[in-house]
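Mind looking over this structure? Questions follow.
Complex shown without one protein chain; remaining protein chains in place.
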Amino acid sequence: MIKFTVKVFKRVTSLLEGMAVTIKYFFSGPVTMQYPDKKWTLPERARGVVTLIIDKETGKHRCIACLACVRTCPNFSLAVEVKTDENKKRYPGKFTLELGKCMFCGLCVDSCPTKALMMNNEYELAVYTRKELTRSLLP
Amino acid sequence: MTLLFELIKQLIIAAVLLGFIAVNAMFLIWLERRLCARFQVRIGPNRVGFQGCLQPIADMIKLLQKENIVPKDSDQLIHLLAPIVVFTAAFMAYLSLPFGPKLIALDMDMGILYIFAVTTLSVIGILMAGWGSNNKYSLLGGMRSVAQIISYEIPLVLSIFGVIMLSNTLRLPGIVESQKGFFGWYIFQQPLAFVIYIIAATAELNRAPFDIPEAESELTAGYHTEYSGMRFGIFFLAEFTSMFMVSALAVCLFLGGWQGFGILPAPLWFIGKCYAVIFLLIWFRWTFPRLRVDQLMAFGWKILTPLAFLNILVTGLLISVK
Amino acid sequence: MTDQDRIKQLLERFPGNSLTAAPDNGVLSVTIRPENIALVCSFLSGTLKYDYLHFLTCIDRTDKLEMRYYLYSYSHQGTLVIKTDIARLNGKISSVSSIWKTAEWHERETSELFGVVFEGHPDPRRLLLDDDMDGHPLLKDFTHKVLVKLPKA
Partner (left out) sequence: MKYEIEKDIMTDNYYLNMGPQHPSTHGVLRLVLRLDGETVLDAVPDLGYLHRGMEKIAESRTYSQFLPFVDRIDYIAALLNEHGYCLAVEKLLGVTVPARAEYIRVIVAELNRIASHIVWYGPFAMDLGAITPFLYAFREREMILDMLESVSGQRLTFAYMRIGGVRQDLPEGFIEKARAFCKYLKPKIDEYETLLTENAIFLKRTKGVGILSGEAAINYGCTGPVLRGSGVKYDIRKNSPYSVYPELEFDIPTGTVGDTWDRYKVRLEEMRQSARIIEQALEKLPSGPIMAEVPKIIKPAPGEAYGRAESSRGEIGFFVVSDGTQYPVRLKIRTGSFSNLSALRDLVKGLKIADVVAVLGSIDIVLGEVDR
C-alpha cells in the first residue's frame, strides 16, 4: 500500500515539477526577436550570394574568364561568355549566376585562381518572377 | 403590456449577455495567445493594435471573408448546424451565472443542474461536426470526444455534490452566499472536490492533457479539420466561451463567487477570480503531453469517479457528525 | 576464431572452386557463384555468426552486374564482403531476406534501380520509384527524355 501511495505521490510531483519549469520561463523574458524591426548580424564568413569583388578605386574586377568556377559548380549555375580584348587578354563579356540552381556551397569561390569571387551576407533573396533569379555579376 | 415589457427586458438581457460573451471570448483568445507566448519564451501577437489587442478582431475579419469550404459529398446540413449547436450550448449556460449579488440573467432555483444539462449538448454538436465532414480523421475526432465528454461528465457532476451538501441549495447565488468570509470558501472544505472538478472540467473542454478529440499531431485537427471561414470561427468562439463558463462555475462553487474584500465592485471580483482559474487552465495546456484515448478512459472511470464517490461519502460523514 | 579459421571453415564447407576467400586490409572478401548465395549466407549467418547485413548493392560494369553483400558480426566484430557476378539484363539471384530482414528493403530497392530479380522475395513491389516508371535508372545506359547530357567539366 505504501509503495502505491509513494508511486502516486511521485507521479503528482512529476507533474508539478513540469509546471514549475514552465512558470519559471513564464517570468523570464522572450528569447525571440522582432525580425523586420531588428535584423540579425551575420558572422563575417556567412555564405550569401556569389558576387565579383569590385575594387573600390578602380571599379574593376579581377576575373580573367578562365571558367574554373563554371567547371567546378556542382549544379552548373554559373555561365560566362568569354571575350578577348585588343591585346589578347580574356575577360568575361557576360557573367550570370542562376540563383534558382545555386546551392550556396562556395566551391566556386575556392576554385577561383585570382580570388575574384566572394559570397556576401545577403540572405533576403525572395523574388517575384523566375527571370529575376538569374543575376548578372558584372556591374 | 407587461408581457411586451417583459419580452423587451429579456431581449436586452440576452443582448447584454451575448455582448459580454463576445467581448470576453475575444479577450480570452488574445490572452491565451499572449500567455502561451510567455510560457514559450516568445513574444506573441503584438503587431495589430497596441500589444496586439486588435488581433482577435483581425482574426474574425479574416475568418469572415474566408470561403466556407464544405467537403464534396458530406452532409451539408449537419456540417452547417454543428458549430451552431456547439455555440448555443456554451452560450445558454451563461443564463444562470451570478456575476454579482443582483447581476444574474435568470435566477433559477436549480441553476447548477441547468448548467450541466445544457453543457452536455455540445457533445452532439461535436459528433455532428465529426460525422458531417465526411473525413476519417474528423470522424475519429468526433467519436473520441463523445467517449471523453460522456465519461468525464460523471466525475464532474459527482464532485459538485459535496458543495451542494454543504450549502444545501442548488441555487447558484445561494451557494455563493453560503460561503462566508475567506475561510468559508468551499475550496478549503472540499479540496479533493476542487481538484476533481478542475481535472474533469479540462476534459470537458477538450483542453490540455485531454485534447484528444482535436489532437493536432494525430488527427490533424480532429473534428474541426474540414471547417474553414466563419464556421471554424464559431467553433473557436464556443471553445473560449465554455472555457470562461467552466471557470466561472469553479469560482461560484469553490472560490466564493463575487465575495471580495470590499474595494472592488462585486462583478470585478468575480471576473478576476475567473481569470485566475483560466490562467491555471492555460498553464495546464502548455505544459503537459497528451493522454492516449484508452488511458484517458481508464483514468476517468477508474480513478476520478471512485474519488468523487469517496468525497461524497466523507462529506456526508462529516456533516452527520457535526 | 580469426579470419583465417573462418576462411578454413568456409572452404571445408564449400569445396570445389566455387568459392575463393581472401582478406584485404581487414575485410574478408569472399567471391562465390550466384547460385549458392542462399546456402553461403545461411552458413555465414548461422555458424559463423555474421548477424548484421550493412547493405547489399549492385555495380554496373557495362558487361555484367557485380553484387556486393557487406556483413558484420556483433559477436566477433569481423566484417566480410560477398562478391558475386550476375548477368546484366534481368539477372536472377535468390533472395536472402529470409536470413536478414533488413535485406527485404535493400533488395526491393536494388531490383527497381538495377533490374535484378530476387527469387523468393516475400514482397517484390516497388519501393522508391513510381509504379509507371519504366527502365532501371542506375544502369549506365539508362536514358530518359527529361535527362539532359551534362557538359563534362
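What to note about this one:
Chains: A, B and C, in written order; residue numbering restarts at 1 for each.
Everything that follows uses one rule, which is that a contact is a pair of C-beta atoms (placed from the backbone, for glycine too) under 8 Å apart; a residue touches a chain by one contact, two chains touch by 3 or more.
Keep in mind the model is a prediction, meaning the values are calculated, not measured.
All shown chains touched by the missing chain in the whole complex, by label: A, B, C.
For the chain missing from the display, the contacting residue among B:V70, B:I115, B:L140 or B:I160 is B:L140, taking the whole complex into account. Checked against the hidden chain, the listed residues B:F99, B:W131, B:F244 or B:W286 yield one contact partner: B:W286. From the options B:K9, B:R42 or B:K62, the residue with contact to the chain not on display is B:R42. Hidden from this view is one chain, which touches chain A at 10-12, 14-15, 17-18, 20-22, 25, 31, 42-47, 72-74, 103-107, 110, 119. Take chain B: the residues that touch the chain left off the picture are 39-42, 136-137, 140, 209, 211-212, 215-220, 286-295.
Interface residues of chain C with the unshown chain, by the touch rule above, are 27, 51-55, 57, 59-61, 68, 70, 74, 77, 79, 100-102, 104-105, 113, 126-130, 137-138, 150, 153.
One rule holds for everything that comes next: only the chains that are shown with their structure count from here on.
The centroid of the Cα atoms in chain B and the matching centroid in chain C are 62 Å apart. Residues of chain C in contact with two or more other chains: none.
Chain A makes touch with chain B in their complex at residues 15, 18-19, 21-23, 25-26, 28-32, 34. Residues 35, 37-43, 283-284, 286-288 of chain B are the ones that touch chain A when the two sit in their complex.
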